[in-house]
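Shown here: the complex without one of its protein chains, the others still in place.
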Amino acid sequence: MRLLHNYHYAAAMLLFCIGLYTVIARRNIIKKLIGLNIMETSVFFFYISLGYLDGGIAPIRTGGADPARMVNPIPQALILTGIVVAVSVTALALSLVILLYRQYGTLDVDRLYRDEDGGTHGGPSGEDAP
Amino acid sequence: MKNLLALLFIIALAALLLYVAANMPPMGDPDNPTATHVIPRYLEGAEKETHTENVITGIILNYRGYDTMGEVTVIFSALAAVLAVLGRERRGRIHAYVDRSTVPSSVIVRTMVRFLVPLIVLFSVYTILHGEISPGGGFQGGAIIGGSMIVFTTIFGLYESSRRIPQKVRFPLEGSAVVTFFLVGVLGMVGGGNFLTYAWPRVAAGLQPALVTWLTVLVEIGIGLGGAMVLTSILFCMIREEEEIAVVA
Amino acid sequence: MPDKSAFSVIPLVAVLLPWFSLVVITASPKKARGLRLWLCALGALATFGVVLSLLPGILDGNTYTIKLASVVEGLEMRLTVDTLGYYFSLILAFLWLLATVYSISYIDHKENRFFVFMALCESFLIGCAFSANMFTYFIFYELMTFGSYPLIIHEETAMARRAGYKYLVYAISAGTVLFFAIVAHYFWGDGQLGFGSYGVLSLEFAGRAALMTVFFTYLAGFGVKAAIMPLHGWVPDAHPAAPSPASALLSGVILKAGAFGIIRVCFNVFGVELMRDLKVHVVMAVLACITIVVASVFALTQDNLKRRLAYSSIGQVSYIILGLSMLSHDGALGGVMHLTHHALMKGCLFLCAGVILVKTGKKNISDMKGIGYKLPITMICFSVCALAMMGTPPSVGFITKWLLGSGSLEAGLPVYVIVLLVSALLNAAYFLPIIYTAFFRWEGDEAEEGEEHHRPKLAFGKEADHEMVVPIVILAALVVIVGIWVTVPGFPYSFVSKVVGIIFP
Amino acid sequence: MGTALNLVFIALLVATALLAVFARDLLAAVIIFSVYSLIMALMWQRLQAPDLALTEAAVGAGVTTVLFVVTIFKTRRREEEEKE
Partner (left out) sequence: MGAYRHFPILMITVPLVCAVLLPFLGYLRERWVPRAALVPLSVSTLLGLLLVGKIPAQGYLSYHLGGWEPPFGIEIRVDYIGLFLLLVVCGISLLAMVFSPRYIGKEVSGGRLTAYYVLFLLMSGAMLGFVATGDVFNLFVFMEILALTSYALVAITGNRNAVRAAFKYLLMGAPSSIMVLLAIGLLYSATGSLNMADLSARIAESGYTEVLVVSFILFVIGFGVKAALFPLHMWLPDAHSIAPSPISAMLSGLLVEVSAFALLRLTFSVFTAGNDAIIGGTSEAVSVFAAAAVLYGGIMAIMQKDLKVMIAYSTISHIGYIFLGITSFTKEGLAGAMYHMLDHGLAKACLFLCAGCIIYVKGYRRIEDLKGAWRQMPWTCFAFSVAAISVIGIPPTAGFISKFYLIYGNFTAERWPYALVLLVGAILAAVYCLRVIYYMFFQPDKRGAWEEGGGDAPASMLAPVCLLAAGTLFFGVFSGLIIDSLLKAAAFLL
């Protein structure tokens, strides 16, 4: 059974779904962002499992290590970028949260987006009547 | 109701993804497409071609250097974005709630931190410079410096730590990673190769290994400094008190 | 296309010349109203002159062509002056000249906007007339649609706005259908949108259903402008709402742009053989007959003069459709010639209605008692044209009816003759009361029988400005002259006989 | 042995993820999330990715967590009650 063999992948997919569920269904925006991070980490986990080789060693050739036994370095290189991206998005999201909380006094999306219909028309220049 | 729908959607997605996981190439098998296609050349040739023993560093900085240039641009964008949202602090006037913490930290903690932070910074410098041989590299080192700043800030307060790394130091260094990459890239073009070519064709073959090594180190330093400063700036920006931030209600 | 085809910039000049008015209006000082407007009229005259300058060449059988832009092979913007297109452009430029002159004294507010859009419309319509393929035709046709919108709402009354809105809704829907037709044509016509002397589509490239789709989408698309019956809804609203010169042009030319499109589709896209093969002409004929009869009946019930004229136009334009659907030499000849004939007659009628409106402020026929004495020249011209509409010889209306009747006999379908006769009767029924009211009734005539001395005197010379009267007289004169000397070169017969002669040898 | 350890790690990962998602105290959730990141880093070390383990420990467990904590201090610590 391939799924049992690929249990790393399965675990990554499961974590991905937990994260996505949090993003979609939880109402607290900090929770949503935690869910986002869980999603991201799970995908990184998936990538790293992808590069794994049975009985492999880290891809560092110090001391004449055997290249044939090394794990795949490409996913690791990609994920390094991925982690940076993740922390960047998180930082931006959290600063938006700080600003939102100051302006709305809530972290609950339902309350945040409640008066949306009235809000859309305000816009940058505020009231439009001359 | 909404939650139920979300749950149903997630269950469907989970089923789909697990189905994929069951149909993917077996993990760890040396005959996988991932293990047979591009990899062998990297593993065999990295040491000769990029002069780094750590293959990952070779890939990050050399084979896929362009990605990393994108990466440092991402983190610079994050800084620009955070600053655009929260606004940059004014020079010299920076405070945060940690400065007014009601629980004064004990002398032991203060001493330990005073003692530890230089060590952490030293470790990060090692991580940056030694990246092509051992695990680590520019960004990891930068993140560790950022971590050290966090520790310092939580104990001594934002005012103290922003005196240690004042804005006029951070400000020019925030973009150093992108600029370094660009310079190295353009030098590669001037040297007769393509953008980001480290081994310039116009240089004698004997000099090329040294050139590649030095350029790699240069880029590592650029990434490390840039990453550290960006993370610190983001942290300071988020942690400081908000009387400066324009509230447009 | 005929053999002798030469490159020439004149078509482009003719299309661009009306823009002269735009320049004049924006450039000249605000106060010099007369100067500005007369310069606009001069622009229209120059356009007519340019169009006229092509006459000898066209009569020799030449064509002139110029390529404007090309999208890909088979999809290009090209202006080509062939006999049919020239025929349309001539009457168009002529009528436009008269209407522009007429407008100078008719339009009393926002004349800048009106003249600019008049000129733009003329430009686009000449573009339509000179189009070398359906693609170009469609582009100019759509532009013309939007250019004519400001003309309709010029009065800016609530009624005008409503009419304009209705017009836009109809026109845009029609444009979309037409767009579909063009894409379908391009698709099933093997990537060709050009006009051929015997049609370009054939059953080789596409099935019957496909070709019928193309035909009926074209018919529906152009049918809105040509006011074929279920699609005529905007016409009776737009005509009364628009200023009279604009109504004259709407009825005389813009409706004809739709009819002209149908002529192009029948002659140059499908060709007579293919139409006969597909039997689409039967549908056309049925629609045309219904339109002719029903529109005339509706016209009877209208009291508003311009509204009655509008319904009359709906019926008359369908003469063209009917003539085409006969697929016979005389029928086609009569139908296509009716394009000009009707433009002359209806243009004159609407201009007369304009004079009545300006001088007496009367819109409804029942209020027009004795008006023929106040405005004798106008009402005489009106009567001439109205009689011509009924088909009284010697007039252009008679020529049309004669040819159509002959065509229906040629096609072996005498039932059309009955339709024509019924239509003529109904025409008489709705035009004669107007003439009667104008000349044989006057205020207070019902009080006592036989008190003829109360009849007002004919008041010649005290009518409207010359700018308004002269075009009316010219048109009325032409209605008779063209009806007598039919075969003079430059009159409709000289062109149409050539076109039809090729198709029905 | 290896597989069993992996499974234990994975079970811990799922458990911490669920705890982080369902904890009502936001600060607790964030701290649990940093534990999750640390376990992830260990897992990656087991998968022969030392570079990433280092990065995740520094960034995922360190910087990200601090950013979250800062935000929570600046906003509120508890989730708002469900209100219909």
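Note that the chains take the letters A, B, C and D in the order they are written out, and that residue 1 is the start of every chain.
In this text, a residue touches a chain if its C-beta (ideal position, glycine included) is under 8 Å from a C-beta of that chain, and two chains touch if they have at least 3 such contacts.
Small disclaimer: the values here were computed from a predicted structure and weren't measured.
A.B. asks: Can you pull out the displayed chains that the omitted chain is in contact with?
C.D. replies: The omitted chain makes contact with A, B, C across the full complex.
A.B. asks: Taking the entire complex into account, which one of B:118, B:172 or B:209 touches the absent chain?
C.D. replies: B:172
A.B. asks: Can you work out which residue in C:6, C:183 or C:502 touches the chain that's missing from view?
C.D. replies: Only one listed residue reaches the unshown chain, and that is C:183.
A.B. asks: By the contact criterion defined above, which parts of chain B meet the unshown chain? Give residue numbers in ascending order.
C.D. replies: 16-17, 19-20, 23-25, 32-39, 41-42, 62-67, 69-71, 73-74, 76-78, 80-85, 87-88, 171-172, 174-175, 178-179, 182, 185, 188-189, 193-199, 245-249
A.B. asks: Please identify, in ascending order, the residues of chain C that touch the omitted chain?
C.D. replies: Residues 68-72, 75-77, 138-139, 142-143, 146, 150, 153, 156, 161, 164, 168, 172-173, 175-176, 179-180, 182-184, 186-187 of chain C touch the chain absent from view.
A.B. asks: Pick out the residues on chain A that sit against the missing chain.
C.D. replies: 16, 20, 23, 29, 32, 36, 39-40, 43, 46-47, 50, 74-75, 78, 81-82, 85, 88-89, 92-93, 96-97, 99-100, 103-104, 112-113, 116, 119-126, 128, 130
Definition applied: only the chains that are shown with their structure count from here on.
A.B. asks: More C-beta contacts across A-D or across B-D?
C.D. replies: A-D
A.B. asks: Rounded to a whole Å, what is the gap between the Cα centroids of chain B and chain D?
C.D. replies: One centre to the other, that is 20 Å.
A.B. asks: Where the centres are mean C-alpha positions, what is the separation of chain B from chain C, in Å?
C.D. replies: Here the centre of chain C sits 75 Å away from the centre of chain B.
A.B. asks: Mind pulling the chain D residues that touch 2 or more other chains?
C.D. replies: Residues 50-51, 55, 59, 63, 67, 70-71, 74 of chain D touch two or more partner chains.
A.B. asks: Please list all residues of chain A that touch 2 or more other chains.
C.D. replies: Answer for chain A, listing residues that touch two or more other chains: 8, 14, 21, 49, 51-53, 56, 58-60, 76, 80, 84, 87, 91, 94, 98.
A.B. asks: Each pair of chains that touch: what are they?
C.D. replies: A-B, A-D, B-D
A.B. asks: Of all residues in chain A, which touch chain D in the complex?
C.D. replies: 7-8, 11, 14-15, 18-19, 21-22, 26-28, 30-31, 33-35, 37-38, 41, 44-45, 48-49, 51-53, 56-60, 71, 76, 79-80, 83-84, 86-87, 90-91, 94, 97-98, 101, 106-108, 111
A.B. asks: Contact residues on chain D for chain B in the complex?
C.D. replies: 50-51, 53-55, 58-59, 62-63, 66-67, 70-71, 73-74
A.B. asks: Under the stated contact criterion, what part of chain A meets chain B in this complex?
C.D. replies: Those residues of chain A that touch chain B are 1-3, 5-6, 8-10, 12-14, 16-17, 20-21, 24-25, 49-54, 56, 58-62, 67-68, 70, 72-78, 80-81, 84-85, 87-89, 91-92, 94-96, 98-99, 102-103.
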